[in-house]
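Okay, handing you the structure first.
All protein chains but one are shown at their positions in the complex.
Order of writing sets the chain letters: A and B. Residues in each chain are counted from 1.
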Amino acid sequence: MIAETGHFALVLALAVACIQATVPLAGARRGRAAWMAVAGPASALQFLLIGLAFAALLHGYVTSDFSLVNVASNSHTDKPMLYKVAGVWGNHEGSLLLWVTILALFGLGVTLFGRILPPGLKARALAVQAMISIGFLLFLLLTSNPFQRLDPPPFNGNGLNPMLQDPGLAFHPPMLYLGYVGFSMAFSFAIAALLEGRVDAAWARWVRPWTLAAWVLLTGGILLGSWWAYYTLGWGGWWYWDPVENASLMPWLAGTALLHSAIVVEKRDALKSWTILLAIITFGLSLLGTFLVRSGVLTSVHAFATDPARGAFILLLLVLAVGGSLTLYAVRAPTMKLGGLFAPISREGALLFNNVLMSTGAATVLLGTLYPLIADALGLGKISVGPPFFNSVFLPLMVPMVVVMALAPMMAWKRGDLGGVLGRMRLVGLIAVLVAAGTWQLQGGSAGPWWSAAGFGLATWLGLGTLADLAERIRLFQAPVQAPFRALALPRSTWGMILAHFGLALFIVGLTASGAWTTESVQIQKIGETVTIAGYQVTLKAVEAVPGPNYIARRGHFTISRNGVEMAEMSPEKRAYQTPPRPITTAAIRSGVTGDLYVVIGDPDPKGGEAAGYITRLYFNPCIPWLWAGGLLLMVGGLISLADRRYRVGVPARAARATET
Amino acid sequence: MRVFTPSAALLLLGLLAVSPAWAVNPNEMLSDPGQEARARALGQELRCLVCQNESIDESEADVARDLRQIVREQVHAGQSNEQIKRFLVDRYGDYVLLKPPFKSTTLALWLGPPLLLLIGAGMVALFYRRRRTAPVSAEAPLSSEEQRRLDRVLKESGQ
Partner (left out) sequence: MRRALYLLPVLVFVGLTGLFLKGLTLDPREIPSVLINRPVPEMALPPLPGRGEDSGLASADLKGQVSVVNIYGSWCIACLQEHPTLLALKARGEVPIHGIDWRDDPAQGAAWLAKHGDPYQRVGSDPAPGRTAIDFGVTGAPESFIIDREGVIRYKHVGPITPENWRKTLLPIIRELEKR
């Protein structure tokens, strides 16, 4: 009964979406306030209905209602409640339902918090949002119904992939979707602007909070996924350039470019048509990601139901949404007036430079991800494009961007003084070079890779450069007493920028150190035996079998000592799940400022059995915590920027003076 | 002569920067750390053929294990990286290489990114050049609707 209600709610939501997609749009065209006002209540109703459907599916999982095909295929009574809930979105149909729920949520958000938006823009944006909703609701109802019944219902379900029974991974999809789907709002605003025929600084200001929110969430989603991979997959890797990972990175790169180019629109009324295009591309890449994951067109460890029929439907959605919007762009964008002029060397110029590199980066990732498909389709044979390609092409592209990143906040608008800025950065540059040289020495010269020194130098340049910018803004060295007060008075968006840029510097440190200097020790370890790694003595004390809710684990107990002093105990596990039968490794990680000690217990010695010992893998991943800290700082910076009051209260008064600095 | 370490031995790859390889077992590894490191580096570039986007060092599949052994035998026998890769490509095609070779079929892949960068830079240069000769709008620009109205008014007033 509840499932049927949910199903019906989806049908109703489709009807509401149809109204929301047409009436406000016509109203905006004709200037009819009453028609435009339909958008708000319609989006609220849509959210209510879709939310109801989501709740219905959730209910099915929580009560283990195996008469629902979806629940029977993806759940099991033995699963802990947390993972039963996570099972809702751990499959194709459920995750699509999550998609439309979030789509409706953002629409609702604009209705509730977008009171300062001009009615025409709001009506059009919500109408476009409804159009996307229609597409996905049809997809759900016609090909991927989560509420299909099974008669007779099985006694128990097919379980869920044990890999997904993990807190990190349970919440990685919702966060990721909040990000992906959140960019739909920027997309809708962009289309609304194209339809209206006007893009101005005020538009950029209105769009910014939504784009920023989506960006923060996507960053979080990607970080969660990487962190999960790090502690689950057994050796400390966190990024594989897998097609589905790339599918989340591309919108992130485009989204970051969008955030930065929107600043130029807002401050200088320039780069407008490019920003609109980016908004379309960012969401287009989100949609593309959805297509790649579900169509079976690419191989991936992540791929959901690979079904070419469903793939064709999503392709149709893609063609309508992205093809349609790009056509609209081709027609309307040329009529947009050029905005403020600026010199190539200026704040805007630096932001444009950032944009070019980010976009090229996104395009590179797209090329590498799609190339196996391109080669196959053109009959050029089967080719693999793996991490070696991406690492060698993508990373160098980001280097110049990071270099300029440290300089950009110090540049003046319209025309910057590069000489002056470089002069002010002299000390930072010197320290960066010293750090690079020191790093080279510390690693023992060519005992390690050549790029570790460069990586540390770059991180120093960015990190100290950002701090130098902060120091300048609060006149730390000129008037130190007032500096703290000036710091508090700095706009939140400035703080956001400083924290985010500094976060990236930390991220680069983590990336470089763990990539260059990870040490490993793989051996058969007997009980009582000690292995030394990175100055730690790791002793295997005991191995026991531990039953879990739906698995049996082999747990190893290790004692960690340093210089003979015992300092920690670590207990990694290797779990054997039953339904379906899968072994999963859970590493034991001890994080410190200098890095992570990472201990994995494997199978007994294949030749001698348990008496001869167990395969153990010990790793030391230098500076990995800096990577996560940097990523978190990126999110914090984004959130603080989001909290900037300028974007929420009293904006209409300022919009008239939008062309001022 | 034993090529592979006896099962009870410890193998420390210590200070060498090591490529991650979580499926490699101790009794598969070569006794010479330098050779093992080379085998690892090579393994990172070879695709596990039955998995989805994993290298042979990361996969627990039987085929991956067999290939790891073959790679180590050949490293130990003194074959160069190129020779070993050629050996596998002869049997499995370019598909087995995770780093696509630079040949006529992958030209677009390898040249694509620098080309895209050049195009991007070119468009930016065009952008700056065009701006210098284009008129500057001091105020917030008119929307296309407003522009049309203005045109109509101007036309009606005979200008």
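We take it that a contact is a pair of C-beta atoms (placed from the backbone, for glycine too) under 8 Å apart; a residue touches a chain by one contact, two chains touch by 3 or more.
Bear in mind that the values here come from a model prediction, so they are computed numbers and not experimental data.
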Displayed chains in contact with the omitted chain are A, B
Which listed residue (A:85, A:141 or A:333) would be found touching the missing chain in the intact complex? A:333
Would you mind spotting which of A:40, A:90, A:118 or A:311 touches the chain that isn't drawn? A:311
Contact with the hidden chain (one of B:67, B:84 or B:98): B:67
On chain A, the omitted chain is touched by residues 273, 277, 280-281, 284, 291, 295-299, 308, 311-312, 315, 318-319, 322-323, 326-327, 329-330, 333-334, 370, 372-374, 376-377, 381-382
For chain B, which residues reach the chain that was dropped from this view? 49-50, 52, 62-63, 65-67, 69-70, 89-93, 95, 123
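Keep this in mind: only the chains that are shown with their structure count from here on.
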Whole-Å gap between the CA centroids of chain A and chain B: 20
Listed in rising order, the residues of chain B that touch chain A in the complex are 7-18, 20-22, 24-27, 29, 44-45, 47, 51-55, 58, 93-100, 105-106, 108-110, 112-113, 116-117, 120-121, 124, 127-128, 131-132, 134-137, 139-145, 147
Which of the residues in chain A end up touching chain B in this complex? 196-198, 200-201, 233-237, 240, 242-243, 269, 299-301, 303, 332, 335-341, 344, 352-353, 356-357, 359-360, 363-364, 367-368, 371, 374-375, 380-389, 392-394, 397, 444, 447-449, 516-524, 526, 531-533, 585, 600, 602, 605-608, 612-613, 615, 617, 619, 658-659
